[in-house]
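Note that this complex is displayed minus one protein chain, with the remaining chains in position.
This part shows chain A:
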Amino acid sequence: MTSLHAVPHSPSASSLARLLACSFACSALLPPLLPARLPGRSLGARPSSLTARPGPSPTRPPGPLWGLLLPPGSFRLPGPQPRRPDARRRAGGPTERRRHRRGACVGTQMAAPVPWACCAVLAAAAAVVYAQRHSPQEAPHVQYERLGSDVTLPCGTANWDAAVTWRVNGTDLAPDLLNGSQLVLRGLELGHSGLYACFHRDSWHLRHQVLLHVGLPPREPVLSCRSNTYPKGFYCSWHLPTPTYIPNTFNVTVLHGSKIMVCEKDPALKNRCHIRYMHLFSTIKYKVSISVSNALGHNATAITFDEFTIVKPDPPENVVARPVPSNPRRLEVTWQTPSTWPDPESFPLKFFLRYRPLILDQWQHVELSDGTAHTITDAYAGKEYIIQVAAKDNEIGTWSDWSVAAHATPWTEEPRHLTTEAQAAETTTSTTSSLAPPPTTKICDPGELGSGGGPSAPFLVSVPITLALAAAAATASSLLIW
């Protein structure tokens, strides 16, 4: 593309060239500028990207095409290169550049009014872009405020009586919230968090930005410690009883008497750390303190305990309950010591088993001093059972939580099928007929026997009788079984 300030030799050809160049430039350049000028969107701030990343400069380059159309030497617009977050005001003032450009455009306006109008548009747009890009572009000021409180946001260094408009995340705010040029927010709610920007009312010049986070100071944290890997060590975990909605930092210290112990952060969980026992059978208590702080406040708590009191194994694993063949009142239960317990040989566990049929609420309990198996001998026949096991160190600490439940139903004798009963009854009609009164068997008409299709006729007649007999036999046998 030819540059806008080139002056060709023949006037007609040059003006046409200029017209074409300018039209092309206008049609190419206007689309990138248009979105910036739409009402409802601030010229300066790009809220969607900003709320995600507070800090870098809000503006984007107006469009990549600037660089293609304007030689860098003549119009030093800050367009082409990607914008750096900490870019400052350029050495040359904005006005100087505008003059330069206008002058260049004026030089061509003798030829045709259309290219001049186009240049004017371009110049104005460039000026606006330049202005917005060279306003104070410091990173938004991050501010934390307490939920429910009132806050007044000044518009940077602007005077109290300056005419400004405030926007939050790109949406205009009503002027009745303003106190002069300051934004007043009362009774802060979580929804008030966002990027607040104030602009010069007329020029849309971005004056100041505040990234507001609404939250709470931390309440006393809840801290607990437990040893499920005795005698290797123990872990402590913590949490806040209510959320603060803003980032918190935790600091844990572990003291054994006067000795400071290292609490290693858990690789997976961010609110847990692990301590290794150096000595066993200590009479000196452990003291674990935690402090939590955020931008709005600070809190702390501590707990002290003896080595033995925090011992609580994990529940037993792989609890399996099986029926015992030929024993309708027995269930065989097996389980394994928790895999986290490091030394079951020297630190044996005892177990507590509880079971009940699903239909009842009351549990039966059995305490087992060793072994990882037990046979229940008083199960109700045919009822499904739920069984759980818990573990505890033989001498110290507390019981683990209950294991995952196992379900099982004791062995029951297999019921005989109805079809086999019917066939049995049919083949033994001669014997069963003795049960039935003799006249019924003689319903079968000898005349029909001779006339009909052979064996099918008597079968058809005797079917209802055999069915009735079969039913009677089935009920009789079921009564015997059950």
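Points to keep in mind about this one:
Methods note: a contact is a pair of C-beta atoms (placed from the backbone, for glycine too) under 8 Å apart; a residue touches a chain by one contact, two chains touch by 3 or more; residues count from 1.
By our rule, contacts and distances are computed from a predicted model.
The unshown chain of the complex is recorded in UniProt as "Cardiotrophin-like cytokine factor 1", chosen from "Cardiotrophin-like cytokine factor 1", "Tubulin epsilon chain", "3-methyl-2-oxobutanoate dehydrogenase (2-methylpropanoyl-transferring)" or "Trafficking protein particle complex 10". Checked against the full complex, the one of A:372, A:388 or A:409 touching the unshown chain is A:372. Touch with the chain that is not drawn comes from one residue among A:224, A:394 or A:412, which is A:394. Considering the whole complex, the residue from A:345, A:361, A:378 or A:414 that touches the absent chain is A:345. Contact with the chain not shown here comes from a single listed residue; of A:224, A:304 or A:340, that residue is A:304.
Panel shows chain A; residues 231, 257-258, 277-285, 287, 304, 308, 322, 324, 332, 334, 345-348, 371-373, 394-396 of it touch the chain omitted from the view.
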